[in-house]
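Only one protein chain is missing; all other protein chains are in place.
Each chain gets a letter, A, B and C, in the order it is written, and its residues are counted from 1.
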Amino acid sequence: MDVLYFAWVRERIGLPREQIDTTAATVMALIEELKAREERYALAFCDLKSLRVALDQKLSSFDAPLAGVREVAFFPPMTGG
Amino acid sequence: MDVLYFAWVRERIGLPREQIDTTAATVMALIEELKAREERYALAFCDLKSLRVALDQKLSSFDAPLAGVREVAFFPPMTGG
Amino acid sequence: MHLSVQKAAFDAGAELNAFSAGVVGAGAVVSFTGIVRDADGTLSAMEIEHYPGMTEAAIGAIITQAQTRWDLADVLVIHRYGRLEPGAQIMMVATAARHRVAAFEAAEFLMDYLKSRAPFWKKEFGHDGATWVAAKEEDESALTRW
Partner (left out) sequence: MHLSVQKAAFDAGAELNAFSAGVVGAGAVVSFTGIVRDADGTLSAMEIEHYPGMTEAAIGAIITQAQTRWDLADVLVIHRYGRLEPGAQIMMVATAARHRVAAFEAAEFLMDYLKSRAPFWKKEFGHDGATWVAAKEEDESALTRW
């Protein structure tokens, strides 16, 4: 599964994307798995209120299932326009 | 006093402006005076709801006094933009 | 503040660029362009009559009202009169402000007031002759929101 990071999430984790082999059933389970990995992940995911997730490039929610998903992206609330 | 006519008011009366010597105290009195003059004026002023008046180039009302006014203009509701 | 009541055509893009270039500190520029629309394929031309002198004063007063109400970096109004073919640009409004909401609201305010408070009258020439465009009830009631 491709996992992408943008903006300060990318900066905290230190890379823009990585391939992750996971059996996590939901986005939330994936987040917990990542947080347990290393300090920098724990830091990036410490405040879920200021985080957004997209599954296969569509905005989604933390309790969404990951079955069949190829690309997960984490980023802060968007500031376009 | 200069009296100006625009759009279909101008067309019904047949001229864009004229000089009128009047002792009419209000716009309404001037209108009555003009209506009494000739058919074309009666026709132009027959429906006051679809008429607007400006005194010295400011939108005004039919009961406004004419004392000190130099320019009176009659026209239909505006359709700019 | 830029205000022009003119017979000549104008270049909306060039006007927008010149307007934006002259603005300092604005984060948002909104423009509106009004175009002669041939609603049912029968319009051959439109003629716009206006009241020289009062037109400039009335538009100036509308702009002042907008500037009082919103914190605007600048305002532009161009309005043509005379004969216009379908597809021709009739008029243009532009507003610049720090934030988008003020720029949008001020532009809509200007348009609503120009529609029924600036002394212009439109006459349409079609296959069956000429008719003066009637003021719309909705244009008058649009003013109540401000």
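Things to note:
Keep this in mind: a residue touches a chain if its C-beta (ideal position, glycine included) is under 8 Å from a C-beta of that chain, and two chains touch if they have at least 3 such contacts.
Bear in mind that the values here come from a model prediction, so they are computed numbers and not experimental data.
Every shown chain touched by the omitted chain in the complete complex is listed here: A, C. Interface note for the absent chain: among A:Met1, A:Ala24, A:Ala54 or A:Val69, the touching residue is A:Ala54. Considering the whole complex, the residue from C:Phe32, C:Tyr51 or C:Trp70 that touches the absent chain is C:Phe32. Along chain A, the points of touch with the absent chain fall at residues 4, 6-8, 10, 54, 57-59, 73, 75-81. The chain not displayed touches chain C at residues 11-17, 20, 25-39, 89, 98, 100-101, 103-104, 107-108, 111, 142.
As a working rule, only the chains that are shown with their structure count from here on.
If you average the CA atoms of chain B and of chain C, the two centres end up 26 Å from each other. Touching of two or more other chains is recorded for no residue of chain C.
For chain A, no residue reaches two or more other chains under the stated contact definition.
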